[in-house]
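Of the protein chains in this complex, all but one are displayed in their positions.
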Amino acid sequence: MKDVQNQIDLRGVEIQKVGIKGFELPIVIQRKDAEDKVIYATATCGVTLPAEYKGTHMSRFVEVLNEWRERKTLDIKSCVVAMVERLNAKSGCIKFDFKYFIEKKSPVTGIYAPMCYDCSFEAILEDYNGDDEEYQFFLGVKVPVTTLCPCSKEISSYGAHNQRAIVSVKVTYPEDEHVWIEDLVAKVEKTASSELYSLLKREDEKYVTEQAYDNPKFVEDVLRDVVLLLRNDDQIDSFEVECESIESIHNHSAWAYQLEN
Amino acid sequence: MKDVQNQIDLRGVEIQKVGIKGFELPIVIQRKDAEDKVIYATATCGVTLPAEYKGTHMSRFVEVLNEWRERKTLDIKSCVVAMVERLNAKSGCIKFDFKYFIEKKSPVTGIYAPMCYDCSFEAILEDYNGDDEEYQFFLGVKVPVTTLCPCSKEISSYGAHNQRAIVSVKVTYPEDEHVWIEDLVAKVEKTASSELYSLLKREDEKYVTEQAYDNPKFVEDVLRDVVLLLRNDDQIDSFEVECESIESIHNHSAWAYQLEN
Amino acid sequence: MKDVQNQIDLRGVEIQKVGIKGFELPIVIQRKDAEDKVIYATATCGVTLPAEYKGTHMSRFVEVLNEWRERKTLDIKSCVVAMVERLNAKSGCIKFDFKYFIEKKSPVTGIYAPMCYDCSFEAILEDYNGDDEEYQFFLGVKVPVTTLCPCSKEISSYGAHNQRAIVSVKVTYPEDEHVWIEDLVAKVEKTASSELYSLLKREDEKYVTEQAYDNPKFVEDVLRDVVLLLRNDDQIDSFEVECESIESIHNHSAWAYQLEN
Partner (left out) sequence: MKDVQNQIDLRGVEIQKVGIKGFELPIVIQRKDAEDKVIYATATCGVTLPAEYKGTHMSRFVEVLNEWRERKTLDIKSCVVAMVERLNAKSGCIKFDFKYFIEKKSPVTGIYAPMCYDCSFEAILEDYNGDDEEYQFFLGVKVPVTTLCPCSKEISSYGAHNQRAIVSVKVTYPEDEHVWIEDLVAKVEKTASSELYSLLKREDEKYVTEQAYDNPKFVEDVLRDVVLLLRNDDQIDSFEVECESIESIHNHSAWAYQLEN
């Protein structure tokens, strides 16, 4: 059968990224202080395509992912290397978006229940030639928290509006370091007016209500505290932080954003 | 050209609804105490298909919608009648989902700003034969509000968790009645701990914060108050109500639902 | 601490469903001819609330789900019974939405790769009094397939437009029967112009292309074939079918719907 993809292309356009998007698969990942776990990820993968080739080979992306999911635990770097090799490309990227569960203890009654966080692993490999390469890994977490408005508290005779907010953090760190999702989530949760929990009995609800009231925070405050903790973290090379607060008094969000390389 | 759709089908299955989904178009609708307005709707339309025909004629749905959008103001009943006639069907339905803006005054400073509500018009025509038919119209509104937790207020020394909640209401009423979106939204907003606003200066923020604290409501409370106001409304034949509260202390919602015919 | 939820309510409104929505958790489910598997579900649960009580106890829903997820395999009926008992309600419902993976073999080269399907389990328990009850279970699957347009094929000198379509099926069956997701999906896939696959080499792509062209189907055809296979299935009591075809020549979908009790 003819290999249409291998035909010569005369337009002279090298493509930066071509591959597949929205491919769902189970993969095995490591957890902190717990057994490895199967998670269900949505994958986006791409490689460079030299100007002279008409097309990439889409089925090979699925082949590589299909081989890698059977491995004990995912090594995303060797996966992106395999992809780039299989497709004779010089650069490539893989992103996995997935839900990750952490057992979380309610603050007073101490009951454990699972909390779910949207997370991502992203690997970018550039100028790969078998010996040498540029490689970057990004860990992303979205942490839901409570924000209680300092202005509302200050100007009101009683009460203060509060709401759920989402703190999205993406960090890069050197290959010889390792940042656990569990640790990054726990640090971010500390920066808010209060943390969220799946299971709260009455004693717990009293605690988180008062905790939030004692600890008012704008999105600016949460963002700054996350920025400081990441700046002061020796493991972290660069980071991106976004805080979006689903305002309880408006039908829009309060929002803050920072990118530091 | 052959009309494949008109071919005879031997499977003996009458289809209840067949048509198009997700068709976007501008339509003109009436507003209370204001000029008619163009809104942008996403339409889903279907008709019955007798067992003996292989297919419906999909382009005719777009033709009818295309003619109706040019009309001064939408008459959804005559639109669904036209659709059923054009397709030689006995029954049909149209649903328009759209965003609707209401100018809303902040509670203390009195400044106007637009608030956006997700709304829907739905028309169901059955057993139509030119003279007689069953016809029902449904008006749907999604009203964002504040809920402040009565339990959290009661058990805590200070503060109370609160959050944005969405009250979804769908009502039917006789053909000779008319319910304005503006009126239905305003009534529903009154049942919550506080209403939402697009623009709040500091005096307004103090007002809504204290208003919510003075007026704690579970999703159960909001639901019951909406149920009572609709039961007591002589215009309304039947209704469906849902209240979903985007809890500020959890990563899931509190939820209540009622359907009364 | 005061139990605000247990306070007397004087409005006289019995609530049909009150509970939680969007709670994410891992549960263990059975698979056909394979080991039990952890899946990640989004749960919505509700119970009735008598007119005389101000509120339900939201944390108990999480408690019951939290206990049930630890069980070997999910028994959804005993879970909804436990929920209704824990909350002293007469009726209740649970719905789990989840992604389910099936290993699927490419049609010619025979390589296995995972395909992901959006599925749901739903249980409704009514008039429960410890001895007697009304109970219904609904299994839902969303099956992506190819539809190739019979009209386009007939009227064109060559080619035919085709596209991805989603067939959504929900079935109920008696308590003493069991329908496997794997079997229901496989039957629905057979009704389309072609099935979808995660991994297709060139020989496979030739096969599915010709298969779809040999087998043109409107959404009406797919719907009717699914209706017939479910009508003729002795296990199935009642069903709901929807077929939405993401038309490749339009920016809207072709759509058909059937509900048979």
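Each chain gets a letter, A, B and C, in the order it is written, and its residues are counted from 1.
Following the convention adopted for this analysis, a residue touches a chain if its C-beta (ideal position, glycine included) is under 8 Å from a C-beta of that chain, and two chains touch if they have at least 3 such contacts.
Fair warning: this is a prediction, and the values are worked out from it, not measured in the lab.
Of the options A:Asn215, A:Gln235 or A:Gln258, the residue whose C-beta touches the omitted chain is A:Gln258. The chain omitted from view is touched by exactly one of C:Gln136, C:Ser152 or C:Gln235, namely C:Ser152.
Within chain A, the residues in touch with the undisplayed chain are 1-2, 4-5, 9, 11, 13, 15-24, 44, 46, 49, 54-56, 58, 150-151, 154-155, 218-221, 223-225, 227-228, 244, 251-259. For chain B, the residues in touch with the chain missing from this view are 1, 3, 23-26, 38, 40, 59, 62-63, 66, 69, 99, 101, 113-114, 116, 198-203, 206. On the side of chain C, touch with the chain left out of the figure occurs at residues 115-116, 144, 146, 148-149, 151-152, 155-164, 194, 196-198, 200, 202, 205-206, 208-210, 212-213, 246-252.
We take it that only the chains that are shown with their structure count from here on.
The chain with its C-alpha centre at the largest distance from the centre of chain B is A. Because chain A and chain C share one sequence, their contact can be compared position by position; here over half of the interface residue numbers appear on both sides. Look at where the CA atoms of chain A average out and do the same for chain B: the two points lie 35 Å apart. Computed centre separation for the pair chain B/chain C is 25 angstrom, with centres defined by C-alpha atoms. In chain A, the residues that reach two or more other chains under the touch definition are 116, 198, 200, 202, 206.
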